[in-house]
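Left out: one protein chain. Kept in place: all the others.
In this document, chain identifiers A, B, C, D and E correspond to the written order of the chains, with residue numbering beginning at 1 in each.
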Amino acid sequence: MVNINTTSRFEIRPSIRVGETSDVYLQRTLTILRNEGVNPLVTTEFRPERGGVLCGVEEALLLLEEVLPDSGSEVWSLGEGESVGAGEVALRIKAPYSAYGLYETAMCGILSSCTAWATAARECVDAAGGTEGGIPIVATPARHVHPNSAAIVDYAAVQGGCISCSTIVGARLAGVTPEGDMPHALPLLLGDSVKAIQSFDRYLPQGVPRVALVDTFKDEAEDALNVAQALRDRLRGVRLDTPAERGGVSIELVREVRARLDLAGLRHVEIVVSGGFYPERIRKFAAAAPVDRFLVGTYIASAKPNSFTADIHEVDGRPIAKRGRIPGVTANPRLDRRI
Amino acid sequence: MVNINTTSRFEIRPSIRVGETSDVYLQRTLTILRNEGVNPLVTTEFRPERGGVLCGVEEALLLLEEVLPDSGSEVWSLGEGESVGAGEVALRIKAPYSAYGLYETAMCGILSSCTAWATAARECVDAAGGTEGGIPIVATPARHVHPNSAAIVDYAAVQGGCISCSTIVGARLAGVTPEGDMPHALPLLLGDSVKAIQSFDRYLPQGVPRVALVDTFKDEAEDALNVAQALRDRLRGVRLDTPAERGGVSIELVREVRARLDLAGLRHVEIVVSGGFYPERIRKFAAAAPVDRFLVGTYIASAKPNSFTADIHEVDGRPIAKRGRIPGVTANPRLDRRI
Amino acid sequence: MVNINTTSRFEIRPSIRVGETSDVYLQRTLTILRNEGVNPLVTTEFRPERGGVLCGVEEALLLLEEVLPDSGSEVWSLGEGESVGAGEVALRIKAPYSAYGLYETAMCGILSSCTAWATAARECVDAAGGTEGGIPIVATPARHVHPNSAAIVDYAAVQGGCISCSTIVGARLAGVTPEGDMPHALPLLLGDSVKAIQSFDRYLPQGVPRVALVDTFKDEAEDALNVAQALRDRLRGVRLDTPAERGGVSIELVREVRARLDLAGLRHVEIVVSGGFYPERIRKFAAAAPVDRFLVGTYIASAKPNSFTADIHEVDGRPIAKRGRIPGVTANPRLDRRI
Amino acid sequence: MVNINTTSRFEIRPSIRVGETSDVYLQRTLTILRNEGVNPLVTTEFRPERGGVLCGVEEALLLLEEVLPDSGSEVWSLGEGESVGAGEVALRIKAPYSAYGLYETAMCGILSSCTAWATAARECVDAAGGTEGGIPIVATPARHVHPNSAAIVDYAAVQGGCISCSTIVGARLAGVTPEGDMPHALPLLLGDSVKAIQSFDRYLPQGVPRVALVDTFKDEAEDALNVAQALRDRLRGVRLDTPAERGGVSIELVREVRARLDLAGLRHVEIVVSGGFYPERIRKFAAAAPVDRFLVGTYIASAKPNSFTADIHEVDGRPIAKRGRIPGVTANPRLDRRI
Amino acid sequence: MVNINTTSRFEIRPSIRVGETSDVYLQRTLTILRNEGVNPLVTTEFRPERGGVLCGVEEALLLLEEVLPDSGSEVWSLGEGESVGAGEVALRIKAPYSAYGLYETAMCGILSSCTAWATAARECVDAAGGTEGGIPIVATPARHVHPNSAAIVDYAAVQGGCISCSTIVGARLAGVTPEGDMPHALPLLLGDSVKAIQSFDRYLPQGVPRVALVDTFKDEAEDALNVAQALRDRLRGVRLDTPAERGGVSIELVREVRARLDLAGLRHVEIVVSGGFYPERIRKFAAAAPVDRFLVGTYIASAKPNSFTADIHEVDGRPIAKRGRIPGVTANPRLDRRI
Partner (left out) sequence: MVNINTTSRFEIRPSIRVGETSDVYLQRTLTILRNEGVNPLVTTEFRPERGGVLCGVEEALLLLEEVLPDSGSEVWSLGEGESVGAGEVALRIKAPYSAYGLYETAMCGILSSCTAWATAARECVDAAGGTEGGIPIVATPARHVHPNSAAIVDYAAVQGGCISCSTIVGARLAGVTPEGDMPHALPLLLGDSVKAIQSFDRYLPQGVPRVALVDTFKDEAEDALNVAQALRDRLRGVRLDTPAERGGVSIELVREVRARLDLAGLRHVEIVVSGGFYPERIRKFAAAAPVDRFLVGTYIASAKPNSFTADIHEVDGRPIAKRGRIPGVTANPRLDRRI
């Protein structure tokens, strides 16, 4: 996993830092404890509800670095992008409660969302053959989530194994180059698919791969031949995004487009597919259709948060726990000391 | 629905405004069209995949107000908090494409997330008896979502009918007072539940209702009697949050706590419940258990985005549509002109 | 039901008449009985396993007319095309056993096949709104059954309510005009759909409706507009037969083709659909899509035989029955005397 | 499989030869093409929807021999009775379109029906232990299908592995001796089962095996002993055909009849069973009951047609295909040249 | 329900009275309390897990009458044979704990078993049309339960609505005349069914109805005619008990036997059925077959105990309850004071 120096890319927003995004009862608790003069050294453990690919720990550590006192604090965690089991301790903080109690909401939220997104991405990547030698997957979740989360969902998807993502902010955070060919708007406004890819080729920098969307006006197989014959060797690929009203992209369609391109001597043209891909469907396509790239948006964006819980297990070195939890620090040799 | 002047509460982040959260292919499209000198008056319609409670339209309108030219633009929409059907046009924009094409990602994202959250909240509210006369529901989704979205998810939940929410930023955006009693940390750090509610009562302003969490160390029924007998009339309620390891909160538990409180002459003490509530479970509790308030977090936070699609239906007054869509403006008499 | 004089259309093949298509044990039985000198007046009743639309009784009667002695025989039956219940007596023969015992196989076979086909057709017709005012259905089962049965399956489908059928022999037997537009071979051999419908229009008699198949090379919506604009008022309709590899015909596709034709001022062009239609799917299309005609082949051809059993209930006026059957003639006031 | 010279047994009916059983649109297509002067060399491939035992190809070849021109035509196919996969090319014709286009309906129909029947028979034969060493199966589908198809369904069943069949025409076409013992009519008309088998023995040729039906008036076990004690060594077997009203034939019944026959020293008497046998039930009986022969009718007769499609893949040597199919000849090394 | 004076029929066995059948921890508890000098007035409530027909309360009351002190005790209960809801208080005891604490095991056991059996019987009776005008049901559970419980299961079945039962002890306890015709042993030892019913008629008192078992050697329909023609007007009925190996008793069999008896002028002969009857099957037979009497054994004997729990709700007038129960006496206006 690529997780060197990712920390510095995150900026903790001021509203998080001052606790405005926290559950209000945490602020009240800190008020009470301050008045009572209670501020012990508290050990809190964070665990996910389900297993998956841990993500968000770098952002959480950045926040902790800003708020924990230099001496006397300890933070242990699994690494960004590592697998985590259901109920396994992924993050352990030992520090004065007043220094970090307020951020329980934010830290649980970061870990819950990011781990869910990264895990969903990983499921797709695994279904396509894995990060080594599998068919590449580009994450396109942005249009399904609030733009405040656009960058972080793209980042998490790349942590999960996607080769790239669709937004500039997400790509910057993840340290990759963003990908994207053309929306249906382009051929619609220029009048046809051939004209669209020709303008695309004329006006965009050479570094941008020429990939034509081929289902706007005509049947995909016909349109694919049209654009390929227009751009010949300059064309990198065609994207099939058949709408549900036409049955969606099917394995047979990919095979037929491939066969018709090959018959026309256009073997170099790649086939990109998009539209409602999820792991089981990706697995079937990867096994039976000559796909060169998958775009996955909804499945990653729809990942149910993998809720993390934060439980106190020690207070001033004494094992303790609420009813239902085991008192004392939970052994986990996989954790590394981070702070 | 409370939707007067909510618009002004949102701040559009600069990264959205400059298109950094957009899919990169939209930027490329604008570059191409600019070079081609193509900038027609385009009518785009936004529709949700599923029915629900529309939310996010005010924030989208704020963005459009910032970017659309004063003359020649038209924007029509349903109202924030109104119901919307599956595939119904919820927002229609008619404006020069160059003015708003870049924001398709952001607008779809805002509507997809917010509508999903508001709808999930509404399902809970309806299960509890509705906004008129039903049992109130407080939204606590913040710890399950990335803090970047903490405010907006709380706002959407209130639009869906929740009486309040748990974060300061969310409450501010939604125009309500945030709610929250105490986390398990408070009794754990102070040593017992009675001590916790006594400190709570001593140090917090009178306006904050005294609600004690009663499952930290002891059986809920025993603990509830303890805290109630300690604070008597000053106690507003007890919160039951039984962990899964103890079977979670059950209808029978609520009934028994109510009965034991009543037997002890403590009829004024309310019962608040939290922990994994979702509509069907809320419905069963509302019908059979004397609950005074539900806290709902996971269900709202886990709402699957209700993906909105944006389709071009007219270009310079001429009906057009990509394959799979019906050309021309779609009639919807429920829309109001907003810009 | 149209059942006047249909009898005379059937020709009983010689091999049936001489008993060659009978189970061999019936021939052996007649040999034994002849040697024993046993030839009582036997009453046999024919009943179907399941309920449905009775068909084949006219052909069976024709066979009986050829073989039963003029005096002393009685035949009672329900009418061709009438409904019959599960286990209801549909045909009763009282005659010397030697005159008809040999034909039990043929009579059961005629009734089992024809009743199954007619019932399947009726289910489709009912799903499309019935024979009065529903959307018409044309039967096209011939390519799924051995050609020896091509005429009789078409005849049974029309008895079940289909408006027409696809073979010349079937249409002749059923007393209707056969229907058919064009196979994919025509546009394939002529090069495109427009050329195909133009040749069709040029060389076929005026009585043949001009219906163009529009999914051979191009997207259906595009192709439909092309052929309609080529033939204008001379075009009666277009047929959608989208292959499974393109998702099959969908309700949305029919609606979109209708909308695009209407936008182009081609409201008179009808829409015919074919390809894997069965009652439940017909019902959904009839309710939601502007279809003008259904073609149904597989469902009718695949109808499981509704097996008829023939049981002896009286011998020389004495009630008798094999174990498991009730001795004596079964009352059924719906039967009419036919011979 | 026995498929040498079976071709000559079929007679192509005149109505098939003149195209009267074809879909009428094929006749119209030939008219148009003739007027256009279009008659290319066309390669058509026939494939089944599901896998199974190919049957009907000999009859189809006989038809093609009658109609194709001597020079310039090529026909390739799998062999009669060979296995065929789902979607595998089973028959390929390369010839002038005008010579064979008209027979697409008939050829698809022959292959669809016969392959379905042969496959159903094979499933039963396999369930009974296979053609080598398994329990023999006699096909008795005739009473469930229209007599026009009686011969061909029996023929297909024998191609599928049945040891014999029940009709004279079917047996003649398949090259076997027909089988059959007695219908319930015989004991009913002669008065009891013992009398029936005695007359059977007296009047039928020695070559016909003496098998008595034993469930007409009495319990099967009692009746079996009665007939066996009456005919002793002359009796070949008893047939159990218990009606559904008495629970049908059961494994326990077969075992008990076997045990009672053995106790009475009648070990040579075979047990034949009939009545609603299908593969799974045959498998259970073959594993647990001492059955000597199965009769199977309904299952074979009810086989759903395995629809064959005919697609054009080359025109005058040029790869072509309708949308949804791959242009060009499909490689299949299993095919043999037949014409 | 017949419940007057049934109490006196039960004899409480000495081992119950001295507590030997109690859970040993109850004896230990009484030892401890005696040593502690603790013997308060305790109110205990008994409730069933599921709803049903209450049975066993008379036997429980008889036990309580023997052990409770004359003054100061109160016992309230629903009536024997009355319906009881799930969790409804069916029996309430208020008395010194030392007088009855030991019998909790016995009282729960009596109520659990008897209520389950009576409820199962009632389900059968209801399925047969109810106690008024329905088809009578005779209980024959004895051979499926340990003989120690033979009397009590028969008694409970009659409380549930059965018209009679099969054992002498059961009938005596229930106050009815026992019923039974003949086992298969009788025809087996006498050689045939006709001989069996003739001996039955010769040697048994006139009060015993002549009912012949007709499935021992021959087919039921044949055998029924044989015995009916042998005994004519002296025969009350025939019993069908077809073994599973012959398909069990079927609706069609009953109909056929009825028809053959009627054809022979034996309309007075009743039809009794036995062998694996349960409510749903009884319902189908009652609706469709001319049955005069059902025998039900397994279903009643197999009824899962409807476990009763005994909970303390008051001690010396003070509301109390273990965790999970509501303190204080539970209101139930349906209870009557019994002691």
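By our rule, a residue touches a chain if its C-beta (ideal position, glycine included) is under 8 Å from a C-beta of that chain, and two chains touch if they have at least 3 such contacts.
Nothing here was measured: the structure is a model prediction, and the numbers come from that model.
Enquirer: So which of the visible chains would the left-out chain be touching?
Expert: Per the contact definition above, the missing chain touches A, B, D, E.
Enquirer: Can you say which of E:L62, E:A264, E:A286 or E:V315 touches the chain missing from this structure?
Expert: Hidden-chain contact among the options goes to E:V315.
Enquirer: Could you tell me which of B:K195, B:K218 or B:R283 touches the chain that is not displayed?
Expert: With B:K195, B:K218 or B:R283 as choices, the missing chain is touched by B:K218.
Enquirer: Which listed residue, E:G129, E:P178 or E:P290, touches the chain dropped from view?
Expert: E:P178
Enquirer: Just to verify: which one of E:S83, E:S199, E:Q229 or E:T330 makes contact with the chain not shown?
Expert: Looking across E:S83, E:S199, E:Q229 or E:T330, the contact with the absent chain belongs to E:S199.
Enquirer: Out of E:E80, E:E104 or E:E256, which is the one that touches the chain we can't see?
Expert: Only one listed residue reaches the unshown chain, and that is E:E104.
Enquirer: In the whole complex, what residues of subunit E lie against the chain that is missing from view?
Expert: 13, 15-16, 19-29, 31-33, 35-36, 38, 40, 42, 56, 97, 101, 104-106, 108-110, 112-114, 140, 142-152, 166-169, 171, 178-190, 199-200, 202-204, 208, 215-218, 242-246, 298, 301-302, 304-305, 307, 311-312, 315, 320, 322-325
Enquirer: In the full complex, which residues of subunit B touch the absent chain?
Expert: 217-219, 222, 242, 244-248, 250, 252-253, 256
Enquirer: Using the touch rule from the top, list residues of subunit A that touch the missing partner.
Expert: 319, 323-328
To be clear about the criterion, only the chains that are shown with their structure count from here on.
Enquirer: Consider the two chain pairs C-D and B-C; indicate the one with the greater count of contacting C-beta pairs.
Expert: Most contacts of the two pairs: C-D.
Enquirer: Between B-E, A-B or A-C, which repeats the contact pattern of C-E in over half of its pairs?
Expert: B-E
Enquirer: Most remote chain relative to subunit A, going by C-alpha centroids?
Expert: If we average the C-alpha coordinates per chain, E ends up farthest from subunit A.
Enquirer: Calculate how many whole Å lie between the centre of subunit C and the centre of subunit D, each centre taken as the average of the chain's C-alpha atoms.
Expert: 23
Enquirer: With centres defined as the mean C-alpha position, give me the subunit D-subunit E separation in Å.
Expert: 57
Enquirer: Can you list the subunit E residues in contact with two or more other chains?
Expert: In subunit E, residues 219, 222, 252, 256 touch at least two other chains, as defined above.
Enquirer: Could you tell me which shape the graph of touching chains takes: line, ring, star, complete or other?
Expert: other
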